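The following block contains the structure, expressed as C-alpha cells.
Yeah, one chain of the complex is gone here, protein chain that is, but the others are all in their spots.
Going in written order, the chains are labelled A and B, and every chain counts its residues from 1.
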Amino acid sequence: MVSMSASSLKSTKRTGLFFVLPFFLIFVLLLIVPLVYSGFISLYKKGLIGGNRYVGFENYITMIHDPQWVSSVGRVFLYFFLQVPIMLIIAVFAALAIDSGKLRFPKFFRIAIFIPYAVPAIIGCIIWGYIYGKNYGFLNQLLGYLHIHHVDWWGNSTQALGSISAIVTWEFAGYNMIILYAALKGLSTELYEAAAVDGAGAIKIALRIKLPQLYPAIFLTLIFSIIGSFQLFTEPQTLNLQAPTVLNNYFSPNVYAYSVAFQGQQLNYAATISFSLGLIIAFFAIIATLVSRRRGGDSLL
Amino acid sequence: MIVLSTYFIVPLFWVIAASTKTTNDIFSTFGLWFAKSWHLWSNLKAVFTSDNGIYKLWLMNSLIYSISGAVGAALLCTLAGYGFAKYQFAGSKAIFRTVLGAVMIPSAALSIPTFIIFSKLGLVNTRWAVILPSLVSPLGVYLMKVYSDTSIPNNMIEAARIDGATEFKIFRTISLRMLMPGFITVLLLSIVGIWNNFFLPLIMLSSTNLQPLTVGLSIWYGRIAGGGSGRDANFQAVVITSAAVSLIPLIIAFLFLQRYWENGLSLGAVKE
Partner (left out) sequence: MSSMKKRGVVLAVVSTLAASTAILGLSTQQAQAAAQNAAVTKALNTPTTLTFWSWLPGQQNEVNLFQATYPKIKVKLVNVGSGGTEYNKIKAGLAAKSGLPDVAQVEFQYLPTFKVLNGLANIKPYVASDFLTKFPQWISDQVSDAKGIYAVPQDSGPMGLLYRSDVFTKLGLAAPKTWAEFATDAAKIHSADASQYISNMVMDSGNMNGLYWQAGARPFHMNSATSINIKLNDSATKQVTKFWGDLVAAGNLPVDPYWTSDWNAAFNKGKYLSWPSASWGLGTVTSAAADTSGNWRAAPLPTWSSTPVSGSWGGSTVAVMSTTKNLAAAAALAEFVNTNPTAAFALTQAPTFDFPVMKSVLGSDGFLATAPAFYGGQKVYQAYSAYNNTVGKNYEWSPFQDQVYTLWTNDVLDAILKKGDTAAAVDKWQADTVKYAKDQGYTVTTK
C-alpha cells in the first residue's frame, strides 16, 4: 500500500477540524457562552431603583444564608434519594423480566412501560393533577369505593415529593428500561445457556449473570437521573395551584430561580442560583462517573 | 409485571375516557369508564376552535421546532462525531472531552442567561430562540462518534483516499450511508426532546402564535386554575381533551420507530 506523504496526512487530519467546527461553534455560542455569562452576571446586582453594580461573591453568600434556597436544595436531594432508586429498580426489574423470555407478550409490556416517555411532562401533570384531586380526583374516588378515607396527596412537603416522584417515575422508568434492555440484548448468551444446562432458573440467571454485567448501563442511567432529578421544575411549577403553600415558589432550585427572575425581578440572583445548581449537578455527576469507572471497569464517559 | 403495567397504562386510559365527558361528568362518574352522555365530538370541536383555533398553530409549531431542530442537531452531531472518530487533529481529544463534560450541564442553568443574551440580540420571541439552543446535543455527538468508530471500516476510507477522493466526497458517498441508522437515532432522540421541551420555550416565547404545544397547554391549564375574574370552569373538558389529542402524534411515532430506538440506545450502553 502506498503511504501518504507527511503533509497530505497533516492536511487530512486538519479536515477533521472542519467536520467538527459547525457543531463546535454553536456549542460554544449556545452552551459555553451562556454558562460563562451566567457566572459573570451572578457577580453583579441591579435593583428596581439604582443601576448595575459589581458585588463580587455577595450574591453567593446571600444564597447560602437564604433559608428558602437551603430548603429547595434539601428537597431535591431528598427527592433524588426517594425517586431515583425506586425508578431504577423498576427499570431493572422490567428489563430483566422482559429479557428473561419467560414473559408472555413481552412486546406489549415493553411498549406499555415506555409509552409515558412520549408524553410531555406538562400533559403528564395535567392528567396526574386530576388523578390526585383532593375531593374528586380519581385516586380518592377509588379509595372512596373501598371506604377508605380520602388522602390529601399534597398534604405536606414530603408527601408532595412522593406524589411528584410517582409522576416522574411514570414518565421516565420506560426510558431507563429501554437503555438497560438494549444493554441486555448486547450480552452474549453463551453464559446463560451454560447456566441453564447446569440447572439454574431464570431468576438466578437474571440476578447472578445478567445483573452484574448491567452495571455500566445502570451507572449511565444513574448519571442521567442525577442530571434530570436535580433540575426538577415542570411538575411543581405546573401543579403549584393544587397546593400553593406546599408546592410553593421555592420547592426546587429551578422553581425558585424562575420565581426570583421573573416575579422578583432579581435576574442576577436567579443567575447565581442557576449557576450554583449547575456546579452541584456537575460535581455529583463527576463523582458518579469516577465511581462507575472503578466499579464497572469499562466506562462510557 | 401486570401490576406494574397497570400503573403505566391507567393514567392514559383515564385521559381518553375523560375526554369523552363534560366537565361535570369528569367529577361525578367513575374515572376509567364513560359517562352516560358521549361528548367526545363536541370536546374535540372545542379543542380545535377555542381561541380562534390556536391549538392548530401550537401543533404546527411543535412540529416545526422538533423537526427542524432535530434535523439540524442530527446533522451537526453526525459531522462532528465522524470528525472526532476518523481524524486525530491537534486538540481533538481535549475538545471531545469538553463536549462530553457538557452533558452534565443542566439545560435549566443555561436558559435564563441565554434569555438575557438573546434579548440583547433581539432574538427573544422569535423561532430562532427555540431552534438554536436545540441544535446542541453533546450526547448526540458522543453517540455518533461511537457509531462512526464501530461501523465504518478504516480501510474503505484509505482505499478511497488512494483513489484521490476528497475527504468530504468520501464522507458523502461512503460514510454517510453507513451512518444512517445512527443519524436516525439521534434524530429521533432530538425530536422527542424538543417536542417535550417546556422551560426553554416558556421563557423565550410570549407570542402565542409561536408557542409549541407544551407551553400552549400550560396556558389553557392555567386558565382553569387561574385566579380572579375570567375563569371558565367549563373549559376543563377542553383542557383534558386537548391533552389527550396531544398524545397522539408522538405515540404514533413511537410505535412505528421502536426498532431504531433500541439500536440507538444500545450504542450508548455497550462498549466494544
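Simple rule for what comes next: a residue touches a chain if its C-beta (ideal position, glycine included) is under 8 Å from a C-beta of that chain, and two chains touch if they have at least 3 such contacts.
All values reported here derive from a predicted model rather than from experimental measurement.
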Chain not shown: contacting residue from A:G101, A:G201 or A:G264: A:G264
Options A:C125, A:L222, A:A243 or A:A257, residue touching the unrepresented chain: A:A243
Absent chain, residues of subunit B that touch it: 23-24, 26-27, 51, 115-116, 118-119, 122, 124-125, 203, 205-208, 219, 222-234, 236
Residues from subunit A at the interface with the omitted partner, ascending: 47-50, 68, 130, 133-137, 241-245, 248-250, 259, 262-267
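By definition in this document, only the chains that are shown with their structure count from here on.
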Computed distance of Cα centres, subunit B from subunit A, in Å: 16
Contact footprint of subunit A on subunit B as seen in their complex: 1, 4-5, 7-9, 11-12, 14-15, 18, 26-28, 30-32, 76-77, 79-80, 82-84, 86-90, 92, 95, 99-114, 116-117, 132-133, 135-136, 138, 141-142, 158, 161-162, 167-168, 171, 192, 195-196, 198-199, 203, 213-214, 217-218, 221, 225-226, 239-240, 243, 246-247, 250-251, 253-255, 258, 261-263, 265-266, 268-271
Subunit A to subunit B touching residues, read off their complex: 1-2, 4, 12-20, 22-24, 26-27, 30-31, 33-35, 37-38, 41, 90, 93-94, 97, 103, 108-109, 111-131, 136, 138, 141-142, 170, 173-174, 178-183, 185-186, 216-217, 220, 223, 227, 230-231, 233-234, 238, 241-242, 254, 257-258, 261-262, 267, 270-271, 274-275, 277-278, 281-282, 285-286, 298, 300-301
